[in-house]
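Sharing a structure below in structure tokens format, with a few things to ask.
Note that this complex is displayed minus one protein chain, with the remaining chains in position.
Think of it as A and B in the order they're written, each chain with its own count starting at 1.
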Amino acid sequence: MQFSELIIKLGSAVTASSFDRDRQLDPILTGLAPIDTATAGTISYIEGDKFAKFVSSTAASALVLPMNEAIQAQASDRGIAWIAAQEPRLLFAQVIKLFYQPFKLPAGVHPSAIVEADVELGENVSIGAHAVIQAGVKIGNDVTIHPNVVVYPDVQIGDRTILHANCTIHERVRLGNDCVIHSGAAIGAEGFGFVPTPSGWFKMEQAGYTVLENGVEIGCNSTVDRPAMGETRIGRDTKLDNLVHVGHGCQIGSNCALAAQVGLAGGVKVGNGVLLAGQVGVANQVTIGDRAIASSKTGIHNNVDPGEIVSGYPAVSHKLWLKTAAIVNRLPEMYQFFKQSQRN
Amino acid sequence: MQFSELIIKLGSAVTASSFDRDRQLDPILTGLAPIDTATAGTISYIEGDKFAKFVSSTAASALVLPMNEAIQAQASDRGIAWIAAQEPRLLFAQVIKLFYQPFKLPAGVHPSAIVEADVELGENVSIGAHAVIQAGVKIGNDVTIHPNVVVYPDVQIGDRTILHANCTIHERVRLGNDCVIHSGAAIGAEGFGFVPTPSGWFKMEQAGYTVLENGVEIGCNSTVDRPAMGETRIGRDTKLDNLVHVGHGCQIGSNCALAAQVGLAGGVKVGNGVLLAGQVGVANQVTIGDRAIASSKTGIHNNVDPGEIVSGYPAVSHKLWLKTAAIVNRLPEMYQFFKQSQRN
Partner (left out) sequence: MQFSELIIKLGSAVTASSFDRDRQLDPILTGLAPIDTATAGTISYIEGDKFAKFVSSTAASALVLPMNEAIQAQASDRGIAWIAAQEPRLLFAQVIKLFYQPFKLPAGVHPSAIVEADVELGENVSIGAHAVIQAGVKIGNDVTIHPNVVVYPDVQIGDRTILHANCTIHERVRLGNDCVIHSGAAIGAEGFGFVPTPSGWFKMEQAGYTVLENGVEIGCNSTVDRPAMGETRIGRDTKLDNLVHVGHGCQIGSNCALAAQVGLAGGVKVGNGVLLAGQVGVANQVTIGDRAIASSKTGIHNNVDPGEIVSGYPAVSHKLWLKTAAIVNRLPEMYQFFKQSQRN
């Protein structure tokens, strides 16, 4: 694709470009590459200070840049075509879509798939080889179900939703439109409910529902459990990374992002726009307010206020944690002083 | 179901009920619901102080209550039928079974399943679509194997055991009666055994067995590894939540509960009745005594005595941890004092 064609396709997403000044600089672009390993013919991008230095050495033919005139001039001086926007990462995400589309299973039901008699199929559905769709499942339009997926009975799947290979959707799951369930994820399996009795654990059957609203994504091998009653619910456009555990009865709001290996125990309430970094753990019944942020490995036992940023285990405000984490490393000195003072 | 019928079915599990005083209050119950979102016609339950306040506002027609006369009177005053027991959670678990049974695969071998010639099948076995059962596997009576499960050769599966979709049972696994293996779990795969040599890692083949005694449950996408020799063993009625890792050669006792994302390194010995909360990690060869408890995210490097409660990383007694965790947050003050004292 010619650079000039790229600009036309991106339209108003581009705020400024080298093309505004020099229409001769119009390289042919054949692919994408990281800035430090890019070769001629590729388009790359920089974001943040760490990668800015590579503008002086990259072999990329085009760059996605921030709205920074010095960097833009540096690129122009080196004969590199560039486009820029206030949010270069968003612009680059739009560029990627022009060069790459993820694999799309062809429409139709593969002859080796098992689709039971009373399954309702929407239009233009793709069901891959060896997938198993059981009784009473309702599948919307343009749904893609990759090979070896298993859907238990009594499941509803909204339009354009994608189920990747080897994932499992259990009974009483409701998937909205435009959801993506990645490979190996297990949605709607029994919550971990056992009541201790003198003769051992008594199993609490999990009779509730698991609801994923429109636009939810669940990462590979993540698990979202079905509750004993009511719903486990994940709100619109919330994204979960790989190996995340969502316990039974959790209520997660919209537009959240939960990074890899986060674990929510049972009945956790998460507001809207919440960010939980990798390996965060949240205890039973805790409530986390809107737009709160927890940094990686935080262990949350108590409620978190809206907008709060927490860290550490047990979680405290990120500011306090930064202070105490630094002072912990002075403990050897402090302890020596303490011992000496005691002796005196 | 009529409330009066429910009481009859529950029998001696019910210690007291509104029916003892008012036989007119006999609503028809159609389902279960959480107390804060319950609608007319549902039965719900409260447990603990947090939900007790909802008795004054719930729209549920019936409640499972603790043996607390004030709360019982409050329900009666609002015209809500109720049943009560010393252990309301256990009573509620029994109520659920009257309203809900999990999906049961029909008996028989699905024509698309691959069952190799010398597999021994018990009576009344259900094998789902596209399941693969390899040579020399012995399957007991009333076993359920859901779609797309893979069983490697040389596996024994006890009566009434359930294998959920997409799980994998490797060679040399022995599953007892009444076990449940949830979706995506991998039982009996090779332990992580590599010996460092000057020319790189030398793989230690894992020639042992993986034994799950009767009544063991393994959560979705959990992994229980096969050892180099001897056994990895999980004792009777022990329950593992999702995404738990049990390293090769671990010996776990009976009636334990391991919450989500717990990880046991190799050769860990866990006693009976042990509770490990979410994201706990246990180092190689550690021994944990009977009825010990570790709170979430605890990192256990040293042996834990029977009955001990531990927290923190590295794990200490829960009492000490509570103290130190509180004082850590006073470190900025302490440090300032320390600096000042030094200057003087």
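Here, a contact is a pair of C-beta atoms (placed from the backbone, for glycine too) under 8 Å apart; a residue touches a chain by one contact, two chains touch by 3 or more.
Because the structure is predicted, anything quoted here is derived from the model rather than measured.
K.L.:
Just name the one of A:Ala165, A:Ile252, A:Ala283 or A:Ala315 that touches the chain not displayed here.
P.N.:
A:Ala165
K.L.:
Per the definition of touch given earlier, which of B:Pro66, B:Gly140 or B:Gly184 contacts the omitted chain?
P.N.:
For the chain that is not drawn, the touching residue is B:Gly184.
K.L.:
Please output the residues of subunit B touching the missing chain, sorted low to high.
P.N.:
112, 114, 130, 132, 134, 148, 150, 152-154, 166-168, 170-171, 184, 186, 189-190, 192-195, 197, 200-208, 221, 223, 225, 228-230, 243, 245, 247, 249, 261, 263, 265, 279, 281, 283, 285, 299, 301, 313-314, 316, 320, 323-324, 327-328, 330, 333-334, 337, 341
K.L.:
If you put the missing chain back, which residues of subunit A would it touch?
P.N.:
32-34, 37, 44, 50, 87, 89-90, 92-93, 96-97, 99-103, 110, 112, 128-130, 146-148, 164-166, 182-184, 215, 219-221, 237, 239, 241-243, 255, 257, 259-261, 278-279, 296-297, 313, 325, 328-329, 331-332, 334-335, 338, 341-342
FYI, only the chains that are shown with their structure count from here on.
K.L.:
Roughly how big is the turn, in degrees to the nearest 5, that lines up subunit A with subunit B by CA atoms?
P.N.:
Nearest-5 rotation angle for the superposition: 120 degrees.
K.L.:
Centroid from C-alpha atoms only, then distance subunit A to subunit B, rounded to Å. What do you get?
P.N.:
Computed from C-alpha means, the inter-chain centre distance equals 27 Å.
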